[in-house]
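Incomplete set of chains, arranged as in the complex.
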């Protein structure tokens, strides 16, 4: 099994010009990040909500969280609260957690099971399909037509068990097509049959793009992420991120030769996923994954466990970073896996990244800051992501 | 005694067009609240300070707080601090708590007794009439004329013992005329002879109009205010609020048939007010009150006690809600009334309303929010209040 083959879908050679100071420069030997204004302007942040956060799929959860009809969970994202709910065995819907009457939140608990949505303010009720069922005192058609007041829909797509939300009102890209290159690997790993065993969430004092840029490069890994570098193949990573030319990309974290997973020692930390459970001689370097930029979602699926990171913008200088860990759904804690062992690497790495991002953002806020030269090899994923960002900001 | 007769001054039939999306719509079957922008825009809030909060009377206290000449109290409102002070047996004045020299606050303690105002910064002093008496080192006329630098006056009107402040600099409406319909009842209840026994103050994370709208309708009462609904007559309330067509209105909280007051069981919780103290067979359903919208002040006077609610705007997404309770001034705690019993209903109701308002505002902040259809009967007081609001915002 060849990790790098998986890591490098044929997206073509670097086909986007790099970005310098917000202007495309074809003839330069290096690229930079964006001008300071992009990281500190509240107006630009407000525009990003429309142009970026409402125009891409964002990871929100896993099908295993919604086994029964009526199961729901809430996810906050860029100031919006979305309820993800199972309407039927084969149907999962998303709605803004906002009653159409006066705006009161429909669900208060972060997760639960409901037969219908009942707003606790004036008891307007909605079906799991989002249709207004009853507005007390106003029968359908008497004062207004119920069909005009369904819940605000949020797009939901299930990709191999991972649930994504689309907050825009225009037509969303087809996620299955975007992630097609990872489908085969994830089917073999049977990712719908996972369960979440842990999640972490951090609020950082930095612009969300500072966090994005940090995630997109491993130039800093050798000096700052000793735990991660025990198993991750840095050289292959540099090459791998070089291929993240599309806003939707696929591929695993490349492992050092001979290792089986990202863990403290490269050995598996839970029972192998999917059909690998019965394989005696596990392959090394196996894995897959998916990613979305610039609104960063990154799923990493190893042979024995999965990790999903997701960025949740809060304000121009504030962002939330979430990480969730998954093992196969029939794995037994204490027998098949030890939770602390599964989460060890990324827990350590997240803490290291938080300090880096917050201290980088301190400098970006300096009135004399202008972005410096990016490394063509080890920071090569940043320019295309920022180019995508600028294209989205310029789009209608 | 007929509560509803009191509750419905002849203000005429619904003579204002309702409001939809900020535009007057005469031909619609329903109204809505205002577009989202009105609840989240800092610019609109700043305009409201000028156009709304400086153009209406707001409840600030009761004459019983200022028995002696020189007694004062401070009230904060919409970023301003006002000192209300008794200049003479028959004269109560209001001033901004701001020295004319460099702006230092004149009074630090929330209440007290003074012979004159002495600014602790440079010892400029002012009489209880607001006139500058002495600026150390600058005798009157030597450098400037004292008459040019009196304290900034705030209008104060005493309506049956309840004190109101007017923060604008233009001529204030005559409150006595506005509340004329309630005068007879309040005289009979002898409301100047009350004393405050408790006050509560809450800061809510919502726009002040979200709190206003919540207060103006009892559509949510049945589902959310069980304690209040034990004694309040919901159907009469729907009809009663329907009459709140004027920015200044009068009338009581209508009681369920056969009850004497708003309390946990409808029985009186303190010695009857005014002449009713000597009445053996107390009437049921008796009461009066006054109100101001859109800057919400609401006074409710029952046969045995009084409650005043007042809204204090803080910022576009932050508002203070105050409630004060009064009994007759010669009532003795533990003998004539039990404080916990007097405050039980509104303490519970306020807590319920706070959660409703904050959760409604969460949805109003959603970028896809637009206001839904209001109930023509049970939310009928909202459209005229919002129409008043828009008229005031459009006024010179």
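As written, the chains take the letters A and B, and residue 1 is the first residue of each chain.
Operating definition for what follows: a residue touches a chain if its C-beta (ideal position, glycine included) is under 8 Å from a C-beta of that chain, and two chains touch if they have at least 3 such contacts.
Source: prediction; values computed, not measured.
This homomeric assembly is drawn with 2 chains in place; in total, the structure file defines 3 copies of the chain.
Please note the rule applied: only the chains that are shown with their structure count from here on.
Chain A and chain B have Cα centroids separated by 48 Å.
Remark: chain B residues 29-30, 33, 213, 219-220, 223-224, 356, 359-369, 371-373, 375-378 touch chain A in the complex. Touching chain B in their complex are the following residues of chain A: 49, 54, 79-81, 96-105, 108, 120-123, 135-138, 143-144, 149, 152, 169.
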